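So, subunit A:
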Amino acid sequence: MLIAALGLPLLGGVLVSMQSQSPNTRDICSLVTAVLLFLLVLGFYPSVLAGNNPTLVLAEPIAGLGLKLTVEPLGLLFATVASGLWILTTIYGVGYMRGNSESNQTRFFFCFAISIAAAIGIAFAGNLLTLFVFYEMLTLATYPLVTHKGNADARRGGRTYLGILLVTSIGFFLFATLWTYAITGTLDFREGGILSGHVGPGTAMILLTMFAFGTGKAALMPFHRWLPAAMVAPTPVSALLHAVAVVKAGVFTILKISVYIFGVDFIAETGAGTIVMWAAAFTLTAASFVALTKDNLKARLAYSTVGQLSYVIVGAMLANAAGIIGATMQIAMHAMGKITLFFCAGAIYVATHKTEISQLDGLGHKMPFTFAAFFIGSLSIIGLPPMGGAWSKWFLLMGSADAGQWVLIGLLLLSSLLNIAYLLPIVGRGFFRPLPADDAAHASANTIQEAPLNCVVPLCVTATGCVALFAFGGAIYDYLLLLFPKT
Partner candidate 1 sequence: MIEQLPAIVLLLPLLAAPICSMIHNGDYAWYLAAASCWLAAAAAVGLMAQVWGGHTISYHMGGWPPPWGIELVIDELSALVVILVTVFAALVISALRESLRPKMRKHRHSLYYAAYLLCVASLIGITVTGDAFNVFVFLEISSLSTYALIARGRDRRALIASFRYLVMGTIGATFILISIGFMYMVTGTLNMADLAERLPALSDNRVVQASFAFFTVGVALKVAIFPLHLWLPNAYAYAPKATTAFLAATATKVSLYVLIRFLFDVYGLEFSFQQMRIDLLLIPLSIAGILIASLTAIFQTDAKKLLAWSSVGQLGYMVLGVALLNTAGLTAAIAHMFNHAMIKAGLFLALAAMIYRVSSSRLDDLAGIGRQMPLTMAAFTVLGLGLIGVPLTAGFVSKWYLISGALDKGWVPLAAMLIGSSLMALIYIGKIIDVAYFKPCKPEHAEVREISPTILIPCWVFALMSIYFGIDTRLTAGVAGRVAESLLGISS
Partner candidate 2 sequence: MMYAVTTVAILICIGMAMARAFLGPSIYDRILAINSAGTCIVLFLSVLGFLMGRPDFLDIALTYALINFTGTIAILKFFKYGSLGVSDPAAPPKTKVE
Partner candidate 3 sequence: MINMVLLMLLLASVYAIIRLDRLLTAVLLTSLFSVLVASIFMVLDAVDVAFTEAAVGAGVSTIFFLAALAIVGRQCKPTPRRKIIAPLIVVSATGCVLLYASLDMPRFGEPLAPVHQHVAPRYLNDSAAEVGPPNIVTSVLASYRGYDTFGEVGVVFTAFIGVLMLLGAGTRRTSIEPPTPTGAPKESMRKKVVLKEVADLVIAPVLIFALYVQWHGDFGPGGGFQAGVIFASGIFLYALIYGIEPAQRLLPPRRLAYFPAIGLLLYAAVGIISMLRGGNFLNYSVLVNDPLHGQHYGILAIELGVGITVAAVMINIFFSFSERSL
């Protein structure tokens, strides 16, 4: 079953790559694979809820240290998010790519499938080595996606993307992994962590810091540059990067390391997370300020992502139940919210070829669904009820309060205010400003309408999802309590 979860997207990828002659078959192939994968992932829930952790060792390249897959609650949640959103991204991607008649569509969907396989691998990784392997696989598989356009800009962006991700992961992450291995003799993810009792607070702090910064995908400042740089990619890719696979893989990695390598109690005892926590706190504030200054829609969303990711890191570093739960929820909630926003940005681009916020005046009336969805997504990101984002923000605040970090609470609230400041005006422009005069004069305004159905449906679905997640908040909370068997 685990093999199938990993192999399905790979198989799908291969099938897709063989269908380059007939786009329809190819796209159906992608879609079917996505749906099957989602169902497969859902199939794990009964056994995990029953307290089992299915495990599988794929190979053993290093004696006593294999490529191991294990299903546990945290990973399963991430897998659910990734595979679920893959379906929507695929539908959307088909619409977008065809709408823009992009070239190399087969390569695009092939890499897409590989990326999802890597994301699933990260989700189910049974030890740090496996996680690292899939982490790098994800980096390499997304690289062709980022440089999809193949022009000079795309190449420059791709180089930054690859450079930062590889350098941080090899330079810090791998190093910390090896160090951990040398200290403990194992890299398995275990409840309560493996480092506890092996290292002192100083080393623990160094290690955790290295892990956090080494996970370049989590975009902690100063290693966030790749995210805006990767904005050159087509929008479905941005959606994938920002909402589904890449960045979520990053923060998920940090979360998983905190929980299963260090152990929540261990971090709390030693205070190992201090540096990372404040770096994250700085990032989430600073990124929001930077976002305010950006006029390019995607760039603004990118910086918003940088900030939102740090919420997760902060939650992980708080090292208490509320913090961890908040962080995990943030992964799901932000994924849903941000993918909505990117879908909207893409839809706007497909429909009008506009990329700057200042050009969006009055479009809300022409594209009501898109802008409504954008509004809902924004609310979710900001963390206002009745959207899913409210839950995660709430738990994070609770966690901060539990940890007694009052300054942090202040920063979180400040950041939320900034979120409002940079997200809502976009909606405001769309609905409350008139169309620019020259556009109207050209009568081109009349030709502006909603994007293709393939684009609009997914964004409506995700917007609905944002609302739905608010309703399911309690269920997710109960599920996540599995992480804390004692309490």
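Regarding candidate selection, all candidates are chains of the complex that A comes from, given by their letters.
Following the convention adopted for this analysis, contacts are C-beta pairs under 8 Å (C-beta built on N, C-alpha and C of every residue); 3 or more make two chains touch, one makes a residue touch a chain; residues count from 1.
From a predicted model like this one, the values you see are computed outputs, not experimental measurements.
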{"item": "Candidate from this complex that touches subunit A, chosen among 1, 2 or 3", "value": "1"}
{"item": "For the subunit A and candidate 1 complex, residues of the former touching the latter", "value": "59-63, 67, 129, 132-133, 136-137, 140, 155, 159, 162, 166-167, 170-171, 174-175, 178-179, 181-183"}
